[in-house]
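Removed from the display is one protein chain of the complex; every other protein chain stays in position.
Showing chain A:
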Amino acid sequence: MTGFADPALESQQAFRAIMEAMARPTSVQPLPTGVQPPAPLSPELAAVILTLADNDVALWLDAPLRAAPEVARYLRFHTSAALVDNPADADFALIAAPEACPPLAAFRQGEPQFPERAATLVLQADRFDAPDSRRFSGPGLAPDARALSGDVDAASPEGIPPGQSDSEKTRISANESGVLAVAPLPAGFDRQITLNRAQFPLGVDLIFVAPGAVSALPRSAILEG
């Protein structure tokens, strides 16, 4: 039940992966995890939350995470964040079972003059290579992304060392296809994400984690088709 062994360097690595994911929606970024959280909290979900949460934020846990008291103890010890019962009070929502996620509209949506006050949902998925995929457009996605989608290699995010090698640069650009193939997803996801985008600049931001990787859908992403 450990947190980061070297908080400064490990949280920096994790943050850069999250930042790349947010800047290039749907791209799959390798996420190094040296943490060992109690089940059902996955190491990737724990790494994201240990990177971003502290005593300035409020966390909301979904039912499976709330059912395990060690998870709350672990998060309180490592982040000092407040745990809240009402989804609308949370800055970050931790969701271990995305298919049972409350409606996106149940979380804080931001205010017209302060849209950044909206919640960030971190969803623990199983995989980023699901057969059921969706295409997104918007900021962070090249307008000619369709041309790139042929060589997208989202299935193997592991094994790429962090750093700025040329191979990584090409991998990132091949990763700008705009195709999200994450499973499982919240129920009625297409409708919910379309409604979320319709109220831009308000709306929640989503971060997905799966073993060894992170991906994101900021509120600016537009579902195609």
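The definition used in the following text is that a contact is a pair of C-beta atoms (placed from the backbone, for glycine too) under 8 Å apart; a residue touches a chain by one contact, two chains touch by 3 or more; residues count from 1.
Note that contacts and distances are computed from a predicted model.
The listed choices are "Cell division topological specificity factor", "Alpha-D-ribose 1-methylphosphonate 5-phosphate C-P lyase", "Cytochrome ubiquinol oxidase subunit I" or "Branched-chain amino acid ABC transporter permease"; the UniProt protein name belonging to the chain that is not shown reads "Alpha-D-ribose 1-methylphosphonate 5-phosphate C-P lyase". Residue A:141 is the one among A:96, A:141, A:182 or A:223 that touches the chain not shown. Contact with the undisplayed chain is limited, among A:29, A:51, A:177 or A:215, to A:51. Where chain A meets the chain that is not shown, the touching residues are 7-9, 11-13, 15-16, 18-20, 22-24, 51-54, 56-57, 91, 112-113, 115-116, 118, 120, 138-143, 162-164, 168-169, 172-173, 176, 200-201, 205, 218-220.
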